[in-house]
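One protein chain omitted, others in place.
Letters are used for the chains, namely A, B and C, taken in the order the chains are written, and counting of residues starts over at 1 for each.
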Amino acid sequence: MNADAPVLECRDVSRTFMIGKGPFVQKKPLRAVQDVSLSIERGEVLAVVGESGCGKTTLAKMLLGLLPPSGGEIFFEGVPLSSVDRNAVSRRIQPVFQDPYSSLNPRKTLASIISLPLDVHKIGTPEERKRRVEEIMELVGLPRRLLYSYPSQLSGGQRQRVAIARALAIKPEILVCDEPTSALDVSVQAQILNLLQELREELNLTYVFISHNLAVVEHMSSRVAVMYLGRLIEFGTAAQVFDDPKHPYTSALLDSVLTPEPQYGLPEITTMGREFPNPLNPPPGCAFHPRCPKAMDVCSQAQPQPADENGRLLECHLYGEETAAA
Amino acid sequence: MTNDTANIPYSDESILAVRGMNVDIRVPAGTLHAVTNSAFHVDRGETLCIVGESGCGKSITSLAVMGLLPGNATVTADVLKFEGRDLLSMSQKQLSALRGNRMGMIFQDPMTSLNPVYTIGNQMQEIYVRHGKGNAAQAKDRAIYLLEKVGITAAESRLGQYPHQLSGGLRQRVMIAMMLMNDPVLIIADEPTTALDVTIQAQILHLLADLQKEFNMALILITHDLGVVARIADRVAVMYAGYMVETGSSDEVFNAPMHPYTQGLIDCIPIPGKTERGALLGSIPGIVPALVGDQEGCMFRNRCDFAQEVCGTGIIERKALGEQRGYRCVIGPEQAQANLQASRAQAAVAAGE
Amino acid sequence: MAPQDQAASQTANGFTAEEFEVEAPSPREVMRRRAKRHFGLIIGGSVVSITIVCAVFAPLIAPFDPFEQDLTRRLINPVWGEGGTWAHPLGTDGFGRDLLSRLIFGARISLTIGFFAASIAAVVGSIIGMIGGYFGGRVDAVVMYLINCKLALPPILVALSVVSVFGGTIPVLIAVLAALFWDRYAVVTRSVTQQIRNQDFIAAAQAAGCSKSRIILSEVLPNLTNQIIVIASLEMAVAILVEAVLSFFGLGVQPPTPSWGLMVSEGRDFMFFKPYLITIPGLAIFILVIAINMMGDGVRDITAPEGRN
Partner (left out) sequence: MAQFLLQRLTISLLVAVTVSIIGFSLLRLSGDLAAELAGEDATAEEIAQVAKSYGLDRPFHIQYLDWVGKALQGDLGRSLFTNEPVLELITTRLPVTVQLATYSLILALLVALPLGVLAAMKQNTWIDRLALSIAVFGQAIPSFWFALLMILFFGVILRWLPISGTDTWRHFIMPTITLSTFAMPQFMRLTRTGMLDVLESDFIRTARAKGLSPMIVLWKHALRNAVLPVVSLAAVAFGFLIGGSFIVESIFAVNGVGFLALESIIRQDFPVVQSIVVFISFVYIVLTLLSDLINAQLDPRIRLN
């Protein structure tokens, strides 16, 4: 393994699903993720944002090795993920899911939920595993007394702590957090976000943080990848993206964040009024053009190519060679 | 129970006035006090937001007003008046003549709130004809007019479509248009944008605000999202564990919150440009208490940084600060503001480290 | 590491012990509490337990040999009828055999056939259903096709035909009934597995490196056991009924074995003047089947997530 390589890297990763049931229905391709290239450096928090249906959860599944890409390749420390043993991947990359109700098996005790990864990889003796479970429970703020409780006895926030404990049990390096707080109440969301921040510093973790909540993303992330209809349309540091959004979609997303500041009132979002397009039948050219306030003729004709704009990646006809040439 | 909400003034013009409302629900384990001593009112052209976390009783409050609670719930109130008429003394028949007619309600999940086996047109016409506003043809014209109003293109062809053929955002627009069919004076929207994407959320809220102005309605918006509340509300009521712990105008509540719960809740939310990136957020420890059984003292005391011995006994009186401004806590207003400044300063220091 | 640990957990939550108190009872505790208040479960369970005891200890309990004919003691009325005697509390049949003893031994047939048929069907049906539900796609299409074929065949007619060919021995009856009743397990386990399959805890198990068989056995199956038990009890009742039907038509258990269905059939010749010969064994089937049904409904109620009681 190459120590200098990014800990995770996607090169032109695509994933297409064929939609349609039965032998007589013509299947349509759903391009959930298209040509996504991004890298994740050790110790950073990479956020992936976008509306529902933009492909962020599919990307997460591919990063976890649960879903093979249908095009391109994911590299883990410079080695193709497809060549790495499934078990080796699972020891180093672990997930935290959105819904703490569906992510814990209702028929199992916390002890057996948290120790599942240890059991699968046969790490340590049963006593050592139990000790590890207790240790990790304390780390995420769960009292030892709950060891033999069931998920149904816990609140949403407590369950999410269990999910985090399970992910951390085998000491992974990367956590892929897919909307880890969107099912939680605001006060509990803050508890979990703080816990994630502290664990990252303490255990030197790398996060892939997927969310639709831009306020949370801005708070948590060091770099941000914005996705729209399967494509990566803007990718840069949090400062670049949030302080000076370039892509019209990123601006629109930032405009629609509602913070508890009564002086601002409701944002005017005019062209975004169009509905999110059907992913089975995406618009031609740039998929965002029907909703884009700055759409030009070229936008409906040609797919913009990714361009480097002062160290950030942008996929928009407003930037890159075309405009540079004009 | 002594009632300290009876003296909060409201005008005779108020569309909806509620004072001292309790909702108790019989559950196997006992009685669940879902709403206790609740008081609010809303006038024409005014937006009241009821905000709180899950299980705080905000949805129960709205269902109680609509008369849509299940049979195991009991509503009592000193005042529960809609357009000056007492709702509690009305029969189910009289109530259902008001519902969908003078008051409309919009629900959280547009995917399941429309009947899947009937067309949009059928469901929109039905509410019009049922309340005797006209015949089917007139209902159709009105439906087309309203669908256009809520920003739906090709309105006439939409009437023949079924709910599953529309996206979530469109369905919520249909729902809004449907509830406007009979020119209601009050719209209650229960988490109308929670199930939608952020960009769609902003549009729907805009639409609601615009329509409210145009039709001069009263709007009660129920949500857990403080961002939504801050941007759309005229007045705010913060609920916790069945109690309205703080009320006031949007500016008052967000700029000078008094109740430790409100203060904590606002500090939980990262604000781009204000909250330092990567710093720890303010947080409220612990979880919401169970509401089954007898209650005493402040329901928030177990999670409160400023809890004292007096918080555990008796009824916590509402402190009135103005005509509509008030909060339910033993801490006085000066001390409350001082506490807020101190905890924010402390957070700033922690972030600076 | 240790001091850091402590600091972290303090700032992370700052919880006092009291806030993490688990007030909710564990699922098992909830089940136990509901079971204690569930009238149907208690009654049904008691009747089934008594029947099991009768079946197991039949030779000790039964006053007479169920096969012993005594033509001098034919058609004695039950104790409440004319000429009834405590020697034969339920009377005797056309061959002078003690009805009570035959009833007690007959419980063995009903329970054995019902239990084994339902259990074998449960194993086969659940495996088929879980495989279809978990793997989906073509595998599921095959499973659905199998279920459809099974549903299209008229069950009791096929059972009658097969039994008439192979003869009414107990192993044949069990095999035939199991082959006829696996489909309901398959339908239910398939649809529940489909739901479970999309839950995040399955994805978490995959991400932890679990193999497919481990996921099915240790993540999916525990969520199905309650449903399988409920169906099994209902199917056991159905199997007992079908066995009675087969025996009634002379195609099930062969005489002189004491099967309840066969006893009704034998009593049919005398039913107009000795109605007890059909009412008593029929009632035995009816009560046992009702009790098993009540027990099954009870298990469903006490294990239902929200609790219907």
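One rule holds in what follows: contacts are C-beta pairs under 8 Å (C-beta built on N, C-alpha and C of every residue); 3 or more make two chains touch, one makes a residue touch a chain.
If you're wondering where the values come from, they're calculated on a predicted model, not measured in any experiment.
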Query = Which of these touches the unseen chain: C:31, C:188, C:253 or C:289?
reply = C:289
Remark   = Across C:173, C:264 or C:302, the one contacting the chain not displayed is C:264
Ask   = With respect to the chain omitted from the figure, which of C:87, C:156 or C:217 is a touching residue?
value = C:156
Inquiry  = Take the complete complex as the reference. Which residues in chain B touch the chain that isn't displayed?
reply    = 66, 68, 92, 96-101, 104-105, 107, 109, 112-118, 126-127, 130-131, 162, 164-165, 175, 178-179
Query = Considering the entire assembly, which residues of chain C contact the chain that has been omitted?
reply = 144-145, 148-149, 151-158, 160-162, 164-165, 237, 241, 244-245, 248-251, 261, 264, 268, 271-272, 275, 278-279, 282, 285-286, 289-290, 293-294, 297
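To be clear about the criterion, only the chains that are shown with their structure count from here on.
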Remark   = chain B to chain C, mean C-alpha position gap in Å, rounds to 50
Ask   = What is the distance, in whole Å, between the centres of chain A and chain C, each centre taken as the mean of its C-alpha atoms?
value = 47
Task = Go ahead and note the Å separation of the Cα centroids belonging to chain A and chain B.
result = 32
For chain B, residues contacting two or more additional chains = 280, 285, 287
Query = Using the touch rule from the top of the page, what residues of chain A touch 2 or more other chains?
reply = 158, 191, 194, 198
Ask   = Touching chain C in the complex: which residues of chain A?
value = 61, 64-66, 86-87, 90-91, 93-95, 97-99, 102-108, 113, 116-117, 120-121, 138-143, 145-146, 148-150, 152-154, 158, 163, 166-167, 170, 191, 194-195, 198-199, 202
Request  = Under the touch definition given earlier, write down the residues of chain B that touch chain A in their complex.
outcome  = 53-54, 151, 167, 169-170, 197-203, 205-206, 209, 224-233, 250-251, 254-255, 264-272, 275, 277-278, 280-285, 287-288
Key: Parts of chain A lying in touch with chain B, wherever the complex brings them together   = 51-52, 155, 157-158, 185-191, 193-194, 197-198, 212-216, 218-220, 238, 242, 252-269, 272-273, 275-276
